[in-house]
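For reference, the structure I am asking about is given below.
All protein chains but one are shown in place.
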Amino acid sequence: MNTDLTWLIGGPQGSGVESGANIFSKVCAGIGYQVFGKREFYSNIKGEHSYFAVRISDKKIHSNVNDVHLMVAFDGETIFRHADEVVEGGAIIYDSDLEETKIDEVHTLDIYFKSRLEKYLESKNKEFSIKGILETAKERGVTLLPVSFREILSKLAEDTNNPKLKGMIRMFNVIGVSLSLGILGLDSKPLLDSIESIFSKKPKVAEINKQVANYAYNYATAKFDKINFSPNSVSKEPNTILVQGHQGTAIGKMVCGCRFQPYYPITPASDESVYLESNEILNVKEDRPGSTVVVQTEDEISAIGMMIGGALTGTRSSTCTSGPGFSLMAEALGWAGINEVPVVITNYQRSGPSTGLPTRHGQDDLLFAINAGHGEFPRIVYASGAIEESFYDTGKCFNFADIFQVPVIHLLDKFIASSVITCKRFDPEKVTIDRGKLLDKIKQKPYKRFEQTSDGISPRSKLGLEDGIFWNTGDESDEYGHISEDPYMRIQMMDKRLSRFDLILNQIPKEDQVVSFGMADHCIISWGSTKGPILDAIDMLKKENINVGFIQIKLLHPFPTEYVKSLLKDVKTIIDVEANHTGQLGILFKQNLGRDVDYFILKYTGRSMTSTEIYDSLKKILGNKAKKREILTHGA
Amino acid sequence: MNTDLTWLIGGPQGSGVESGANIFSKVCAGIGYQVFGKREFYSNIKGEHSYFAVRISDKKIHSNVNDVHLMVAFDGETIFRHADEVVEGGAIIYDSDLEETKIDEVHTLDIYFKSRLEKYLESKNKEFSIKGILETAKERGVTLLPVSFREILSKLAEDTNNPKLKGMIRMFNVIGVSLSLGILGLDSKPLLDSIESIFSKKPKVAEINKQVANYAYNYATAKFDKINFSPNSVSKEPNTILVQGHQGTAIGKMVCGCRFQPYYPITPASDESVYLESNEILNVKEDRPGSTVVVQTEDEISAIGMMIGGALTGTRSSTCTSGPGFSLMAEALGWAGINEVPVVITNYQRSGPSTGLPTRHGQDDLLFAINAGHGEFPRIVYASGAIEESFYDTGKCFNFADIFQVPVIHLLDKFIASSVITCKRFDPEKVTIDRGKLLDKIKQKPYKRFEQTSDGISPRSKLGLEDGIFWNTGDESDEYGHISEDPYMRIQMMDKRLSRFDLILNQIPKEDQVVSFGMADHCIISWGSTKGPILDAIDMLKKENINVGFIQIKLLHPFPTEYVKSLLKDVKTIIDVEANHTGQLGILFKQNLGRDVDYFILKYTGRSMTSTEIYDSLKKILGNKAKKREILTHGA
Amino acid sequence: MALKLSDYKTEVHNDWCPGCGDFGIVNAIQMALAEMNIPRHKAAIFSGIGCSGKTSHFIHTFGIHTLHGRVLTFAQGAAISNPEMTIVAAGGDGDGLGIGAGHFVAAGRRNINMTYIIFNNGVYGLTKGQASPTLRLGEKTKSLPSPNTNYNVNPIGLAVASGFTFVARGYSYDVRHLKDLIIAAIKHKGLSFLDVLQPCPTYNDINTRDWYAGTDITDESAKETHSRIYKLEDTGYDPIVHYEEESEINEKLSQALIKSLEWGTKIPTGIFYKNEIITPYAERLMDKIPNYLENPPAKQKISSNGKPITDVSKILDSLQV
Partner (left out) sequence: MALKLSDYKTEVHNDWCPGCGDFGIVNAIQMALAEMNIPRHKAAIFSGIGCSGKTSHFIHTFGIHTLHGRVLTFAQGAAISNPEMTIVAAGGDGDGLGIGAGHFVAAGRRNINMTYIIFNNGVYGLTKGQASPTLRLGEKTKSLPSPNTNYNVNPIGLAVASGFTFVARGYSYDVRHLKDLIIAAIKHKGLSFLDVLQPCPTYNDINTRDWYAGTDITDESAKETHSRIYKLEDTGYDPIVHYEEESEINEKLSQALIKSLEWGTKIPTGIFYKNEIITPYAERLMDKIPNYLENPPAKQKISSNGKPITDVSKILDSLQV
């Protein structure tokens, strides 16, 4: 059997769930496993439930699955919420001190979950406590591995003569990880190495952590058997990185020359800006150091205004936001459109509407991105399906902006933002930089910023360029950029700008518009981060000798109607997979191809899709047992 | 022959063009003619060219036509820009002092118009002056009626021993109107009456104006012959009003009980708010006076926020804006959506994108209105086709908002805003007020604002209502309105809100969704203010025994797909008429019906359509000589 | 029937960090409501977005959790439509003085009868500790990658410059004093502003409880406390504009502005400025709409049996041809 294992760690926000998962991921990746991890958390700073599901495999994986094989719980809530996800043969490592905890003692459990849980326990005839829920797990064949986390600390405190250790409950995560590695039969060295590297600046902390890790690791190997799902050994693939969601676009921006990023903090987008700022000084080959100027603005209206101002100086400029912030940018987006300013808005979607589920996943801003801003103007809406892809796409988006002189909205989402994966090391050599008709010197005088040209794109000057003076206005303008209310000038200019759509469809390489992963009678259409779980679900079906096609639409506006039509011409059943309620790609599809989608697989709980869920829905569809709208619900 | 006459007055902004046209319209309406007038003007306060075309008829009319029959020009620009619109048999009254004016002396003429004009004059072998352009008119059979406006004033100054009169060039408009009425052979009494009523608070000013009017009127009857197109006598229809674009919605708001209107000034929307404020104290039957509180806010974000705050107190609340302002409202619109707050946004569209042509017409915000705001939430987008309609629709919009507890976007446009028409006196008796599930008293306790109900709509409390306490949040919430991140609650709430679409389509009477003006093989689909010119163009065709169908879609979101489909089932050719570039209704049509529009008649010069233009395009289409996109260009 | 403090509490689980200054502010609001015995349905708490934004869910009155930066707009709309309500707007310093600063300035000019409380913690709590507009230039909290590049805004100074007619500062750990300030603010005729110093133990390790207590400047040997915080009322400071004369107004304004610049080892709390001579918005409206307060928008009857009762016949007559 191949290795395919999901490890889940949960606990209150602020208790080290994330860093625990990072250590675990790092260790596994270091050994050579492929890693796919995802974080879920509340809109809260401390105390609410948060968890990280890390799937590891010896094959390339792109998603989470429903099943959990090994779970670490250092609080009651995690057990209540996730025990039922652990499969037969799997195991739960939990703090034995929690066993007596009653449902009502966990104040962070909301009443809706509580009542479902109680119903469930009632149906199983169990008491409303940790003990009760654990019994149900045990009955399903889950191994329970009670550990007193506090005792481990006490023992170690005694052993090392360091009484402080006793109360260090923030060590719980390291204990959990170490116990897990022991139970999984993985080597302990990578664990110690990775602790050392994480705390490289704080040797004392590193030392304590290593002691704890060692102790817990040994405790587990001594006390518990390996679980069924214990991983095979693997050999490490060269040039693999372990990378988080926001790093793809951030490193992409550094490489492709984005040098100015004004932004306003918002989940799940701000991490990108923070990361850019933490790496603001850039090494440049054969030149003095460069820099990315990252500015925290007073709001998103300012962020987009500043970005445009930066772009006018010839600087590759960008901002990064999410739904509410993007809404506030609608007006200025039109200004960039009418003035043909190349800018890139990296838009990490989350669950709307309004504040919605601010720390949860969603893909519900597609139609808004396409239509945002009053009036008609050209823009590009482009979506990436994975972290690795987002690195390369970032460079492309900047090229599109420069070449077509339009604002580009680069759609990503919370699922991508809070994933951590292994992938091939990004290759900057594969990135090209094409600034389109940006001028370094003015040849033809007088310079006219909006000169009518054969392809509808005018040579672009920038603030500071000699003889390259121009005017911009949000009003309709003449070729110089001065206000014009002349009706014929208006037609010329509208035609010029909106002719951009055809040009975009003609000039962007087809493979950058739509990626086809094979065709079959049944074909999935989708966009964005659903790609990962779809690919894995298709793989699962392939093992059963069932073929399902899949096209990932990356260029969503202007819509590559003819190309999509040609790809789908022999397809009988179209299945639209999206993380929203209305099936926005389906709407777009109908609008452009005139064809109805046959099935929707939709999820709008704010939790990302698993490949298991998609697989299950596809099976239903293939077996003619599906509803037109399959609504997915997995995930706490 | 019936009366069908277009009178055009032009001059620099601020010189009284508008009030001249108002007097003329009032006089004609007073006599009993049907009036359709429209104003065009620059984004400027003083000096740029502005004009008013007033069409009068003894039949009901709904639009302008291309032809001008009598033109009054008290500046050179008006002659340069409009002389070619005057038809054979028509006449131009102009200031004879202008005859020598050269093109280059008119500084407000933009170079693009100038060069077209010069080309034209060159082709006709005329000099580049008023004389030159007037000669071309004369050659086409236009009667030239030179009058020295200054001389009239001087003479009158002498006659009345009032030397001040000599320099009163702001009397030019009254002179122009009076001359026109004389030439048209209309009675002078209504003129004098209307002057008296306009200046009722300034008797001295009224006196002088009447003197001038009398003098000019007599001058014209003495000196000039009546023109060919002189109107028939008519009898006045009872209960007719002469009403301007913003008055329909404003009076509609008073009647239907809108009592709070925060707004931020923007053309062409602010007139409505100013009018509401000027009439802020309201007579109420058998009650003390009511009032509309109109608040000028610091921006549109504040306007929508305040409006929502007002609506939460149970007050019917509204705001009024145009493109840029509406863009700024995108975020809060979603808040109203998720919190099911009934509000009405009256959106007078103008030419976008961005600042665009801020004082010009456009219908380019349809798709944006439908998709504005991140995330998915219910809303209604409703469009009125004429001023009279807008009065009744305003009441309906408030009912829709209250019944379905959604934000309603009432789409109007600049064409409506700057039209003045005669129509039947608005009948408040035909308005009903339905506040839906708004509570005056809480019966069921504890009260839950977002209680799940069979129709998906919850009884609505308001701030201040005893026992009716609720919470609102932009976050996903439970039935009380408290934040909930529970995935099942999320599904319930999303389903609850988005089930609204079906309810809306089921409950709004069909005739309020779509108005059918007859069917034929060729059928026009359209929305908003294009209705008037379409109706008139269809009438013109009818006279030639050609039938063209027309459905006016008023409910644009949710889209009445099934009903439209049933109406169009036998239609062979669908013609989409819209004042935008991309044919947004056509896109919506395809998206919902899957059917392509066969022809587009589009106009995006910022000038509204005339019935002549539509008639011409329809003829081309019927004769198979049309392009897929017929682009209209008429109008200076 | 007198309401108890507990009547103003909801059952919603409060998930602020342990030790967060926000708890004190919510308590003070609830205590003020209870002490004034304001019926629960006669009060509404509007809040912005941020940790502080959750406030409205913890208080058992109408609770409107609005949008980031927009709390004043919603609250003003409600206050105008139904002036009988006690309206309290609450939100973070980022919410009110960053993204919301434009509304702050405009609200000052309007002077609508309501209260605005800013939870001033120097950081953007809910988005993980970025600098808020009140953080000082060059300061580096533990959550910042590098020192703050922006000068701080002075909330008191800005409020005074923007026309707020009641401007005060409280401290979230001095709940009783804060409660008194809130009562004074609610009672004030016009728009009242309260800047509440609110330690955020999670992200702001500069302006901590200890720092306010002055432990770093306290000479331990002297066994004296040197709390940075003192009360203006203890110093004989008179914030009130007593009569309508330019000199009086200007003196009180400048005094407040100068006081607002005090920061460091001495931080004033209490009322900085109070002016009831400037008319509240309702009175200005009554110049145009005499019965506004008696028959405000929310109280007006608009229909009878589904039919409008507004009589627009005069207006229609004027349009009749």
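A, B and C are the chain letters, set down in written order, and residue numbers restart from 1 in every chain.
Quick note on the criterion: contacts are C-beta pairs under 8 Å (C-beta built on N, C-alpha and C of every residue); 3 or more make two chains touch, one makes a residue touch a chain.
Computed from a prediction, not measured in an experiment: that's the story for all the values here.
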{"item": "Partners of the unshown chain among those that are drawn", "value": "A, B, C"}
{"item": "Residue touching the undisplayed chain, where the options are A:Thr473, A:Ser516, A:Asn547 or A:Thr573", "value": "A:Thr473"}
{"item": "Chain not shown: contacting residue from A:Val65, A:Val431, A:Ala537 or A:Ile614", "value": "A:Val431"}
{"item": "Contact with the hidden chain (one of A:Lys285, A:Lys443, A:Lys543 or A:Lys569)", "value": "A:Lys285"}
{"item": "Hidden-chain contact residue, picked from the options A:Ile111, A:Ala157 or A:Val293", "value": "A:Val293"}
{"item": "On subunit B, residues whose C-beta touches the chain left out of the figure", "value": "14, 42-48, 107-108, 110, 264-267, 270, 274, 277-278, 296, 298-299, 324, 354-355"}
{"item": "Residues of subunit C (touch criterion as defined above) contacting the omitted chain", "value": "97-103, 105-106, 108-111, 133, 137-138, 146-147, 149-154, 157-158, 160-163, 246, 250, 253-254, 257-258, 261, 264, 278-279, 281, 284-285, 287-288"}
{"item": "Missing-chain contacts mapped onto subunit A", "value": "26, 29-30, 236, 239-243, 247, 251, 254-257, 259-260, 262, 279-293, 295, 297-299, 301-317, 331-332, 335, 395, 422, 425-426, 428-429, 431-435, 462-475, 481-483"}
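Keep in mind that, in the parts below, only the chains that are shown with their structure count from here on.
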{"item": "A-C or B-C, whichever has more C-beta pairs in contact", "value": "B-C"}
{"item": "Chain centre separation in whole Å, for subunit C relative to subunit A (CA means)", "value": "38"}
{"item": "Cα-centroid distance, subunit B relative to subunit C, in whole angstrom", "value": "43"}
{"item": "Multi-chain contact sites of subunit C, meaning residues that touch two or more partners", "value": "49, 67"}
{"item": "Contacts with two or more other chains, residues of subunit B listed in rising order", "value": "331, 335, 473-475, 483"}
